[in-house]
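A single protein chain has been omitted from the complex, and every remaining protein chain is retained in its original position.
Every chain is named by a letter (A, B and C) in the order it is written, and numbering of its residues begins at 1.
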Amino acid sequence: MATSLPDRGKGKYIEGKVKKMDKLIKEITLAFKGVKETTIEADKLIINAKKDDVLDILNFFKERGYDHLSLISCVDWIESGQFELIYILSSYSEQNGKKHIILKTKIPRKNPKFKTVIQIFENAEPYEREIHELFGINFEGHPRLTHLFLERNYKIPPFRKDFNTREYVKEFFEKIPFVEDKK
Amino acid sequence: MDRTSIKKWFKAPDKMGQKYSLWVVYFCTGCGIIEVPPVITSRWDAERFGVIPVATPRQANLFLITGYVSLKTLKAIIRTYEQMPEPKYTVGFGSCPINGGMYWDSYNTIKHLDKYIPVDGWIAGCMPRPEAIFIAVTHLWTMIDKGMAKGYIKYRENYKYYRQNQERLFGKLEWPPLYPIEERENT
Amino acid sequence: MKEKSQVKRTSFLTPFKAIKYLFEKPVTLRYPFEQKEPSSRYRGFHLNDWDKCTGCGNCADICPNEAITMVEIPEIKPKPGEKNERPQIDYGRCCFCGLCVDICPPGSLRLSRDYFHIHFDKNTFTLLAKDEKKDKEHFLPEEKYSIFQASLTHRKKNNEGFTSDLNYSLFEPERVPMPQVPPEKRKLSFIEQVLGYSDEEAKKEALRCLECKLCEDACPAHLKISDYIKAIYEGRPDESLRKIFEDNPIPAICGRICMAHCEKVCSLGKRGEPVAIRWLKRYASDTIKDYEKTLKLKPAKLTGKKIAVIGAGPSGLTVAYFLRLKGHKVTVFDSLPGGGGMMRIGPPLYRLPIESIDKDVNYIASLGVEFKFNTTVGKDILFEDIYKEYDAIYLGIGTTVSRSTRVKNSDKAYPALLFLRENKIGKRVKVGREIIVIGGGNVAMDVAREALRLQHIQYPGEKVITKIVCLEDWDIMPATKEEIEDAKEEGIEFTPGWGPKEIKVEDGKVKGLLCIKVKSVFDEQGRFNPTFYEDKKMFLKGDMIIEAIGQAPDFSFIPKELFDRLEFTPRRKVKVDENGKTSLPKVFAGGDIVNLNLDAVTAIADGKRAAEGIDLYLKEELKNVSRE
Partner (left out) sequence: MKTERELELYFGPQHLGMVGNFSITLQVEGDKIVKAFANPGYLHRGFEKLMEYRTWIQNFPMVCRINVIEPDSMEMVYAMAVEKLAGIEVPERANYIRTIVLELSRLASHLFGCWAYANMLGFDTVAQWAMYHRDLLLDLFEELTGGRVYHIYIWPGGVRRDIPKGFKDKVLNTLHTIGSCIPDYDAAFFNNRLFYKRAKNIGKITKEQAKRLGATGPILRATGLKHDIRKIDPYAMYDKIDFEVPTREDGDAYSRIWVVRDEMIQSVHIIMQCFEKMPEGEVFNRIPNPFKWKIPKGETYVRVESSRGELGLYLVSNGEDKPYRVHFRTPSYPHGLIILEKLLEKASIADVGNIMISLYVVAPEIDR
């Protein structure tokens, strides 16, 4: 917490947790090569993985009790020409509940596709569907990659950085005339 | 409130009937709907004004467009509006239908509701308070009295243009035109 | 609670308990007969006090929905440093968040407790926010106010809802305090009083700027203030200095003694303290040790034109700098042994050390400007010669002669400029133990504070007194508040509101000053014309009197036939056109002999204008020559 809790006992309680995370880090770096991890806070772990390893790493964490997929997100890094997929895992169990794992992987921006993770986490389905719709990433093996939110088809999926919504509004909505003006 | 005007009842019973029984379509179009439950329940009690929510548009004659309208909702709104029997009135509730409001730069909400369906009155605010709904209703009464709430007639007369605007948003609409378009043009 | 989870087999009659509510008072608010007052913090429609509003446009900048546009109101005559723009609010966009209220520096924008606007016409939803003083249409007295009017009406009284509060504002009303030498210490010597911001403090101070740019309009030289402050915030003092040098080549001087017209209009200063623009400029110039390396400015190719600048004061230096950058050959003449002009002798050392002046002057010299110091025009070199030799001449001679009070025995008093000059140029004046300074301007403050320091140096440990006598009372004293405060802190005694009548002399020595009470300083037209109560007299004891009541220029070096052709304005200033050109051919002028502000930054502005004018003049001359 960034909020002020001076006597929360930062010493003992969190230290113990850090140790546990250390064990986890060791395990994962042993199991998967090319995994880069950073700890942003005592109980938040960021893992940068290669895209081929993602499913295995998700399985790996699921086996170790991180059974709650909070969120799948996507970031458009337009300058480096990559999409970054983010899987945020946490646990339903009480002792691990405070911890998060942010698993990140990068895929090329051109013709983007990735494997679906529905077989591991069932609730990934709408998240992947949303990312497909808003970023245009294809998830192979997903049962229904149809429209979720949108009514229209956009040339560029709207959440990509090169889609400028203000310009779009000017081009599209503003040009529709008022009925009074038409007469 | 002009309760005393019994004369009016004899003069224009239809207007009086429309005025004092404004039935609202039960359709949560946007976030403004959050103030409708308080209005229709005991604290504010809209029934004192003859306003009650009804299940289907076929029974309703007032359409409260509560808040922002996304493209997908607009389609539903148009269909609902066209199902309502005449005379029918629409009130834009909150900033968003007037000029885009918070979502003035959103790619998925429309900025001016009156480009697509006629609107008889507007309520400012984000959120407007429950009182504002009552005031809007009383305003609508006077407008009906004076014959100013003619949105539905406007829709009928300019249906071609409204339909054009709607089709610019959605492409070809899947339902047939409510009014024959060609004939209107000739008269 | 777990037990409850098993459903209790209650009687099927239990729900009928609710029937008891039939006999209670209904909770329904019988609106509109019964009304609920909105809370005292309600965020309703906007109110704007047009008298307080400065037109800074911060509300329009922060609005997330672009609901606010600044509209020019021609009827409003803006006060200096304000704009005649007022916010117009589109209620088809507004989300009533109140960000505009929290950012409003003068606190003129508020939200009212009224919230009805229902209309069939969409165009009525855009309007200028006003308050009951300006808007007669929408503000109704309590008895007339009715919800049925429902069209942006407000009650006349008690209509304020969400208002601005300095404790919770989005801007920081307090300035980062400038580290200073305490008065007990600083009055003993000439060390610089203000220490200057550290990097951290400068960044913190620069962060306060809201970028409304009112200051840029108010600055006579139109410095790009918000840009250079932003650069400081971003940790790039070099960029900041570059921005400053676009308009002002003497930041080290200006950063110390500028009159800071910008700070007077700073929107943050309306309720809090203005951004310390001057100190930030000083920070930029002090942090960069070597201007040359940072700025990397190269003068343009030589044009072959020669320009003489008479006087190395702020305006002279500015002209020299800009013309040199344009490729002209510039020679600066000054009678003092160094650059800076009045800056060199006027401001005492604790305000403006000689090193800072030399830093700026040396940089200008390094660009290739030739300086001829210790050269008094008219004595060491004749004006006629310069007039013949150079293609253009700039007069930046300033005001160099002290005015006298012309009371009896006023010849025994010390003129302020002489006092200051002799102090600066080595010869320390032998001061008395009780000094009376006549005058209430900044020069008088400088003189008094300098005299106090001299007293402390010359009579260490003894009791010494310095008094200031001036015509003006506290509220109209021309010196800046800051200066007065500093002087008071150091122990200088003030007797405002008294005019000098006679200097008492015994055996050729000054004994004191006889004063009379001032009735009024200005006449009805606002001109300086003091009147006195002749019967109210007061005698101040003192063994040294310094007159600091103003200065006048000295044109004696200009030959008579040329001087006669020089035109003056009614207020005895040299008349110049919009290019800074005087009535004499190829002679330009600026600085204190032209403007009425009599300060450095206006002199810089004049210099900038004259530099442009001279350049234009030379180019046109070139064209004429080629045409011939």
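One rule holds for everything that comes next: a contact is a pair of C-beta atoms (placed from the backbone, for glycine too) under 8 Å apart; a residue touches a chain by one contact, two chains touch by 3 or more.
The model shown is predicted, which means the values in this text are computed figures rather than measured ones.
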Among shown chains, those touching the left-out chain: A, B, C
Of A:L55, A:I107 or A:L148, the one touching the omitted chain in the full complex: A:L148
Option from C:Y42, C:F120, C:F532 or C:F555 whose C-beta touches the chain left out: C:Y42
Touch criterion as defined above, residue of C:H138, C:K230, C:K326 or C:K424 at the omitted chain: C:K230
Positions on subunit B contacted by the hidden chain, ascending: 25-31, 33-35, 37-38, 41-44, 55-57, 68, 70, 72-73, 76, 80, 102-103, 105-109, 126-127, 129
Subunit A, residues in touch with the chain not shown (by the definition above): 1-5, 8, 40, 44, 46, 67-71, 73, 75-76, 86, 88, 92, 94, 97-98, 100, 102, 121-123, 125-127, 147-151, 158-159, 163, 165-166
Subunit C residues touching the omitted chain (full complex): 1, 4-5, 7-10, 12, 14-15, 17-18, 21, 27, 36, 38-43, 61-64, 95-99, 102-103, 111, 161-162, 165, 167-172, 207-211, 230, 233
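As a working rule, only the chains that are shown with their structure count from here on.
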Contact graph of the chains (line, ring, star, complete, other): line
Centroid distance [mean C-alpha coordinates] between subunit C and subunit A, Å: 53
Whole-Å gap separating subunit A and subunit B, where each centre is the average of the chain's CA atoms: 41
Residues of subunit B whose C-beta touches two or more other chains: 104, 114
Sequence positions of subunit A contacting 2 or more other chains: none
Complex contact set, residues of subunit B against subunit C: 42-45, 48, 95, 98-102, 104, 114, 120-126, 128-132, 134-136, 138-139, 143, 148-149
Footprint of subunit A on subunit B - complex, ascending: 70-72, 75, 104-108, 110-112, 114-115, 118, 154, 158, 161-162, 164-165, 168-170
Touching residues on subunit C, where the partner in the complex is subunit B: 26-32, 35-36, 38, 45, 64-66, 90-96, 115-120, 122, 125, 147-148, 150
